[in-house]
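All protein chains but one are shown at their positions in the complex.
In order of appearance the chains are A and B, and numbering begins at 1 in each one.
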Amino acid sequence: MAERETQDDNIVICRCEDITLSEIRDLIAQGYHTIDEIKRVSRAGMGPCQGRTCRQLIARELAIALGVPIEQVEMPTFRPPSRPVLLSTIARGEADE
Amino acid sequence: MSRNSADVVVIGGGVVGCAVAFELARRGCTNVTLIERNTPASGSSGRCGAGVRQQFGTELNCVLAREAVRIFERMDEYLDYQPSVEFRQSGYLMLAFSDHQWEQFLANVALERSLDIDVKTLTPEEALKIVPFLNIDGMVGATFCQEDGHANPFHTTFAYARAARRLGVEILTHTEVVGIEVENDKIRAVVTDRGRINTSTVVNCAGAYSGHIAAMAGIDLPVWGERHQILITEPVEPVMGPMVISFHHDFYCQQVPHGSFIMGIGMPGEPRGYRIHSSVDFLEGMARSLRQLLPPVAQLRVVRQWAGLYDRSPDAQPILGECPPVERFFNANGFSGHGFMLAPIVGVIMAELITTGSSSIDVSKLDAGRFARGELVLEPAVVG
Partner (left out) sequence: MREVDIAVIGAGPAGLAAALACGRSGATTLLVDYMDAPGGQLIKQTHKFFGSERQFAGTRGIQIPDIFINQLSKMPNVALMWGANASGYYADSGVLTLEDGGKFIKVKAKRVIIATGAAEKALAFENNDLPGVYGAGAVQTLMNVHGVKPGDRVLMVGSGNIGLIVSYQLIQAHVEVVALVEAAGCIGGYLVHAAKLRRAGVPILTSHTIVRALGEQTVRGAVVAQVDHSWQVKPGSEREVACDVICLAVGLTPLVDMMWQAGCEMRYVPALGGHVPVRDENMRASNPAVYVAGDAGGVEEASSAMISGEIAGISAAKSLGFEVEGADARLSQLKADLAAIRSGPTGEKICAGIERAMVCGGEW
């Protein structure tokens, strides 16, 4: 196991939901060994960016903790919309206001 | 795989499977293996709206739901789970948009009250006191039950799974069931892609795939997958307490503790199947219904849409209990969109049936044989 950094509480992994490195490491220690499970239990990756920022960082933590190459860490998918969209805009469609 | 035999094999690691496994272990039956082909809550349990209500139109459903709520009320303590399953009793506001529907609601309310479920009947103006920005155009009335509410489906599923593990249940993830060996109507083993588990008892909690699993044991079980879609908005400060539900629009909407609104509508003509891709038709239909019923909520931005499967049965009611002719093949599936809310009590009932042969609530009406007998259970209060 690589030597842990100190102050993991001050390292932000998921900016959208404010999840820190110590929370991620804690969840992995509790037995959540996939990005999807970590996402469901902590909301990391459920924010507007859908994990664009955090997924690679979480994948790296899992690869190290589980001793597997990072290629083997399963990635969650992305879903529409790619950016948040006002529901009233969708309701209106192409009509003018 | 550590165990090659188990007293009970539970197939499916959704909320129902995990609840069943836990309740079995709580009754001393700890030699249980739960098999999940992905990770817990990766299927329907992790995709559902996660509302919890007692407002139903049949006695059995009301009783089951009421007992489920009782468990939800103390679930964090019951399962010794941190942080929390986030069960909030913020109520369910059910809207009626026709006289016929209102009559049905009144009949439901009479039944519910007779079963100790405290439901209020409201005029549209009274409903506005609870959700001030509701569009009451065309509304005839509403019913409201404060004890109904919403929970976090991931935390709930994980809470049951962790509690089950603590009691000795073995949970195998990323393991798929590929066969069930039956000889002379007795189960011999469950075969997975990672090995064989000898057992005489199987609990089929495979959600939309329950038909496939039953077929492996030579049982023709009428459960199939039906896509339903859902979306979630950006979070805002708390402005809406209850789940707002309209059967007329096939619409539901709940603001969750995180602040986001989760919502869904039923899409007509949804085919049977297992594809869970989202559609743009849903997104548009949902946005328009929302703009119609809860106009200010349509000023929020949708962050994500996704889909999941109802495990549908012919009468949209659960299939529970042993399944002749195969001995000790138990079903806990077919929930057709109200599985999450019943999972806690279903876990108890299945564990009772499996360990003693009878259950504290009689669910024989919900057996798999009812379809052949023509005894479908007609429940008026379901979301399509």
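The criterion applied here is as follows: a residue touches a chain if its C-beta (ideal position, glycine included) is under 8 Å from a C-beta of that chain, and two chains touch if they have at least 3 such contacts.
Predicted, not measured: the structure shown is a model, and the values here were computed from it.
> Taking the complete complex into account, tell me which visible chains touch the one left out.
Computed over the complete complex, the missing chain touches A, B.
> So that we can see where the missing chain sits, which residues of chain B does it touch?
So the residues of chain B touching the missing chain come out as 275, 277-280, 283-284.
> Can you list where chain A touches the absent chain?
2-3, 5, 7, 10-13, 15, 21, 50, 52-54, 56-57, 70-71, 73, 75, 77-83, 85, 89-90, 92-94, 97
As a working rule, only the chains that are shown with their structure count from here on.
> For chain A versus chain B, what separation do you get between their C-alpha means, in angstrom?
Chain centroid spacing, chain A to chain B, equals 27 Å.
> Per the contact definition, I'd like the list of chain A residues that touch chain B in the complex.
Checking each residue of chain A against chain B gives 34, 36-37, 40-41, 43, 46-48, 50, 79-81, 84-88, 90-91, 93.
> Would you tell me which residues of chain B are touching chain A in their complex?
39-42, 46, 154-155, 158, 233-234, 258, 278, 280, 283-284, 286-288, 290-291, 297-306
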